[in-house]
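The complex appears here minus one protein chain, its other protein chains still in place.
The letters A, B, C, D and E name the chains in turn, as written, and every chain counts its residues from 1.
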């Protein structure tokens, strides 16, 4: 009884912290984009959590954690009903539902930043509903709901792949299908800088995300009695710190000055990178993983923009997609039990790579179809004149900073 | 001993989260009003918590939870002294005092938004002191301190009525006595839009409030061993989500575009609405209650402004007063044990309605007297020229955004 | 086992809250300074936590909590390795490491505000690394790591002196060595007002800090089973409230209007002041200590600026240095067990004063050397033209508010 | 052609703009400025330091018009912007040699 | 000497500025303004209240130049700022008596 209470309290508090990450995403994304679209970003972030909470409860949770159909998909427990004894949880199912709901919303919300400043609001809503209700729960089932990937021994403790890469790859596809913002690339294809409008807000968002990650990773034990929560909290923190420091250094070397927005991305890259292996790697391992993520995120931002010519205003693909995949593979190297560098051979590494690829394939194909269907039906992108005037005016008839004189619309 | 520790930890953490709601209120209110009054709003929010903490400890707690005098008022335990054995708490009284202090401050702070942009600072301080020290503790005693309302079987688990409606009705009276902001209504009585100055800040405030509500509702068990905390957390979240979604839809239908600020209000409406019944209703019930609150809040905002001609810049009356009363009554319908829709008959519904009315009567009459007394003594409202130039300059000699070029004063 | 889990959970959650204080510091400092330096402030706050986390793990923790060398310095446990049995902790060492890491980062980050708007970024990084890795751990060892000061009976429960004064005195020395911002003093030495750019952000920062302090003080029991956590939470809150109220009143009396930024400082002063005695004083004692801190902070701000002619843009020295020392001494008067006012004689008071002086001497001498060495090597201060144009452009090549029309650079 | 520059209270901008619309003024440009004149501003304290807030927010409204429309426009602005209190603002009239509509390249009176 | 004042779309500012640089214009001053003209703005709802957003953001670019440079400058502005849609803006030309470079005290044509 006491044990159950401790675990329940732990899971709920962790869920609350993860919930708060929604505020972090909203602030990071709003700050890194232009003032004329700030209200729209806010609205997307609020709505993917609100719609997501309802849909995940109604459908997503059942597909993810219901009784498995051949390791592919869950099939029971819609609307929180039914029995979940096969999960062998000691905590009330409601606590688990809440924890999983906030995770689902995290996966969904990652996309909003990458598609910012040009996506029709209604179209974003449709995307958000489909990913939370169906696309995410399927991969979630594979790894965590009793599906085939988990059975193979795939380690993704808190979701570098299952949550972050899911969001990141969906973001990649979304941003690619949508096309770049007007003026992002000049006539020769060279990218222009489109500075974010509120860097203090973005920084606040990053601090909130880091704070929330202390729920995200340690909470994924689903048990407060499991003392590895302390180890997990430390690896989480060290990796984030290393990510930030390395991103700062790399930006300093490459661009001559330490770049604030990329350093903020670096902290997030470290967090995303450690999420898979947080319980499996040593402190040293976490520092190395974080440091690698801090370097990688900058290279990825450049690659996506300069080579792929995909416009991701906030770096969501680099942070969540690339560093999520990277972190998952790193577990195959750094896991103190089974990792290549610890004498575990190639087996785990292979499974990790397989998981990364399988999830990427599923997400890219389904979201490609989804965005294409939206594109040819309701349309995915606002008109050029609406984009120029800002989505706040166009989509919501409002102005986020009515009392301030602006340099730009509105 | 372990049980006591678990409960103490739970109540304290919940209290910390509820404390943080003060930041949420400050940001929501500041963002929904004009830049020239932002410093004043901040100051009111900070001061009602600071004064409130001292006064509730000195006086309010004793009136609310001291030994009852005929079910009307408490009478022992001033300055945290005395015995509170009649409360039959296992946790230290200090933990309970803190939890109740942050609740009292919540009730008080609701008013600051409705009276924003035109109230004298000193007058607001007086109001704030009186409501926290006396007016709120009395109704609190009725329902939660061993008073007559609780004895009748009134269910207001975490305070839809006792906290939120108290603040909401006080806000209604305050805004009515004070009169509208200059320029809010044109000569024919048609309301003008006075856009808030920082919608990203308001959105952050709403996320903080939602986060804090996970302390507000689940914490109200006063026990972490009570596993219904998980159920409560889920109903809280579902209702907020439903409130946001429905407010978005309704604003879309009525005004042609999904309104950001009303959708933010919708989330809060869902939270306020579920607060009474959070432990008593099912998940389905919470979705319905939240959805209803999301619709109701928009109609209430319009009614208060267009019919009553009362100017409530942030929608505090609609969110806290109206949706608080609504949510309390809904318990009479949706309580799985005793609600009308679950075969419980009319009894509970009657008690709920009685509670709502009794509290409304007490609050409206006492705050009416209070505001009138302030009005004829120190005065309630700043001069027209101070209002035009902004309360930041007038009341505090400052400017919240000194480096920004503004469209308006200052 | 269950006891260990409870203590671990408590310490981790407290550490998470203290971590979040980093966001609070960043927002307070950014808001109280000019827009043209906002990105630089953010970067300093992010980096002292990131570098600090790595260095404290690698070096600082061992110096502070390793096996003592004569009560002066710890000497084992670098990179989290080695045994810490001498600490007699029940919780995993990882939990303790995290808790101590966030404390170390708090001490370090205090300085960034006092040295804001004119310090070279690289120089700040060097300072930050040295204080976290060496200077802070030494005094930490004296009081908390088994060193001589703790052995004398010095009471600094959560670090009024060990954390806050450490930061405050380092801030004093840094600001003095650095010199005032251009234009801060006119030709006759009279200080000019340089208003902060975003008071709502600063207010949010103060609320976040207050919230985080509920981890800082109650968490310092290092045990959730210790029921004094409730008492501690209440004294923390009452002192903060009293500090805010008194600072408001004093600013009102001295300057004719209640000053928002000083009142915000007052809340922080109350928090810093109670940190030493939070577990040792009564509720009454905490109110008196907080009230005194609220008065003192304003006098100290004036003294530092008008008498010492040292330019501390955010009041860090007054809040953390002066009120930290004050709060530590007050324990000698107000400790219900051993304080002068409770019949305990002068002994404790003497020890407290000794601790305050010893720490001040250590910090001021070491940081003086540190800043002087930086000054003559890499240089401490940016060029005048960079200062005028803002450090965001000069140090980071960016602009925190690109879409806003500004009154000032950039 | 003349340029009429009116520096008015921000609170009067909406009314003046509407009135000018009714008077047939087709275009105007508004800038948020600060100014001082008879109206002297106030003093404030920030963290214990006295300072003067002596630039008050004003709206600057500029419209280029044909010579014969000037008087009507000036009268209309005065009618809406005047409160009789210090701080009402000023109107300046200055010569304009030519005007060009970018969209069409039209010049002169037909362009304004 | 003349002052050329161009009120253009903010999105065209960068292109116009670059072009003027290529045309040999040494200095210019830019102000963020709002304006109305043929382009009428839109209506919006805030919390259920309809309101008109009838002042649209524009960039005002001012450059003082010698009389004989005026036409070239005007043509360059038109070339870059024109989209052909309503809202392209206006150019006004007005007389300037003198110009002084603060740094050196130089006056007249050599100062611009």
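Going forward, a contact is a pair of C-beta atoms (placed from the backbone, for glycine too) under 8 Å apart; a residue touches a chain by one contact, two chains touch by 3 or more.
This structure is a prediction, so every number in the text was calculated from the model and none was measured.
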item: Contacts of the hidden chain among displayed chains; value: A, C, D, E
item: Hidden partner chain, touching residue among D:13, D:44 or D:81; value: D:81
item: Residues in chain C touching the chain absent from view; value: 183, 388, 393, 397-399, 405-410
item: Positions on chain A contacted by the hidden chain, ascending; value: 191-195, 251, 254-257, 259, 261-262, 298, 301-302, 305-306, 315, 405
item: Those residues of chain E which, in the complete complex, touch the missing chain; value: 3, 17, 26-31, 64, 94-103, 105, 111-112
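By definition in this document, only the chains that are shown with their structure count from here on.
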item: Set of chains whose contacts include both chain C and chain A; value: B
item: Steps in the shortest chain-to-chain touch route ending at chain E and beginning at chain C; value: 2
item: Chain A and chain B, separation of their C-alpha mean positions in angstrom; value: 33
item: Junction residues of chain E - those touching two or more other chains; value: 32, 44-46
item: Touching two or more other chains - residue numbers and ranges from chain A; value: 2, 6, 9, 13, 198, 204, 397-399, 401, 404-408
item: Touching pairs among all chains present in the structure; value: A-B, A-C, A-E, B-C, B-D, B-E, C-D, D-E
